[in-house]
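Here's a structure for you.
For this depiction, one protein chain was excluded, whereas all remaining protein chains were kept in their positions.
Chains here go by letter, A and B, matching the order in which they are written, and residues are numbered from 1 within each.
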Amino acid sequence: MSEKEVKNLEEIFEARIARDEKIEPKDWMPEKYRKTHIRQISQHAHSEIVGMLPEGNWISRAPSLRRKVALLAKVQDEAGHGLYLYSACETLGISRNELYEQLHSGKAKYSSIFNYPTVTWADMGAIGWLVDGAAIINQVPLCSTSYGPYARAMVRVCKEESFHQRQGFEIMLKLANGTPEQKEMAQDALNRWWWPSLMMLGPTDAESVHTEQSMKWKLKRKTNDELRQQFIDQTVPQADLLGLTIPDPDLKWNEETGHYDFGNINWDEFWQVVKGHGPCNKERMNARVGAWKRGAWVRDAAMAYAEKKEARKKVSKAS
Amino acid sequence: MSDKKNWPLWEIFVRSKNGLEHRHFGSLHASDAEMALENARDVYTRRSEGVSIWVVESSHITASNPEHNGELFEPAADKVYRHPTFYDLPDEVKHM
Partner (left out) sequence: MTNNSTTDQSSLPLGEMSEGQRGNLHNYILGIADNSLILGQRLGELCGHGPSLETDIAGTNISLDLFGQVRSYFQYAAQVSGDDTVTEDTLAFMRIEREYKNVLLVEQPNTDFGYTIVRQFLFDAYHLLFLRELEKSTDETLSAIAKKSIKEVSYHWRFSSDWIRRLGDGTSESHERVQEAVTDLWMYTDELFHQTEADQAMIAEGIGVDTSKLKDIYYKMISDVLEEATLEIPVGKYFHKGGKQGIHSEHMGYILSDMQYMQRTFPNMEW
């Protein structure tokens, strides 16, 4: 194809997206669109399956049977969501194995919030309330993103996730209304998860490299800073309801803007964690790589068995 | 692992209740058809989404090429006489 022809196709392509048409796997797409989507969808998928680990850490210690089944079901959902997203990514011509290799080699990124440790039961509440809360803000607009398989996966994810945040908030509510020790546990969890949750919505617009292109392709509908403001505005009243204090002395309602003003985010910490130096980056990667390696003989066995069975079928048909 | 074959991809179709058609739900990996069925049950019907499952290995699906959409689908667009609204009938004629 000549450069001119490609340019022509690109214009038609951009016009389709502008008209809100969906792009499907076999449609022509610019290489950059494919690559950007592989990167974003796989990062999203990786975040789901690495995100299983900090919560998985408390399944065996959940304090009641009711909490245990809810947490198990939630972490299981995250595996499901990872699976839906990997499947969406595979329609772009890359295999799940290749995506795993990118994750395991450190080439691919995942949400840096999962590199923080879960140290008390209240962290299960804080993660559900804050981390899932921030995730939902990010994810809901993606249900109408331009790439069909991604949009469909997100519809399913959002539908299933609706119980996740409620699960977390309920845990917080119980703790906040419990004994002084429990309330303190809840406050401590809020203190530790608040700032990472704000960071989770991504670097400030000034530093965000992909925003403009992503907006065009409907991979993003609002900027990181807008999403962050939305998250803060909706979360502050919830903290009030819990009787917990958000750990930001500069947080206050601004009558003029109709939003909360908030203090400076420690972006050095954010970049440190993104670059692999968070408290649990190593543990998380070891857990993922370890599970994959330990599972190799199992996956091979299943494949070998399937091939034998197929061969036997052929022999019995031939005779 | 790299010298061995990976579990192939399967497309999953689920009938959500009798009377409705099977609908494409998504895909997953499995070593054979039985495992694909079991995995589909575990992955795609956790919230009572289905009463019947079909699995098809993705490589067995032949798909039309969107580049041929013009010749494949556009010729149908002007055959308006296939639709009931093409025919003019007086309002007094009911139930037709």
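We adopt the following convention: a residue touches a chain if its C-beta (ideal position, glycine included) is under 8 Å from a C-beta of that chain, and two chains touch if they have at least 3 such contacts.
All of these numbers come straight from a predicted model, not from anything done at the bench.
J.: Per the definition of touch given earlier, which of B:V14, B:M35 or B:I53 contacts the omitted chain?
T.: That would be B:M35, which touches the missing chain.
J.: For subunit A, enumerate the residues touching the unshown chain of the complex.
T.: Considering the whole complex, subunit A reaches the absent chain at 49, 52-53, 56, 59-69, 72-73, 75-76, 79-80, 82-83, 86, 121, 171, 174-175, 178-179, 181-182, 287, 290-291, 294-306, 308.
J.: What is the set of subunit B residues that contact the non-displayed chain in the whole complex?
T.: With respect to the unshown chain, the touching residues of subunit B are 7, 28-31, 34-35, 38-39, 41-43, 46.
In this section, only the chains that are shown with their structure count from here on.
J.: How about subunit B: which of its residues touch subunit A in the complex?
T.: 1, 4-7, 9, 26-29, 31-32, 35, 43, 46-47, 63, 65-67
J.: Sort out for me which residues of subunit A touch subunit B in the complex.
T.: 24, 26-28, 76-77, 80, 83-84, 87, 90, 95-97, 152-153, 156, 160, 296, 299-300, 302-303, 305-307, 309-310
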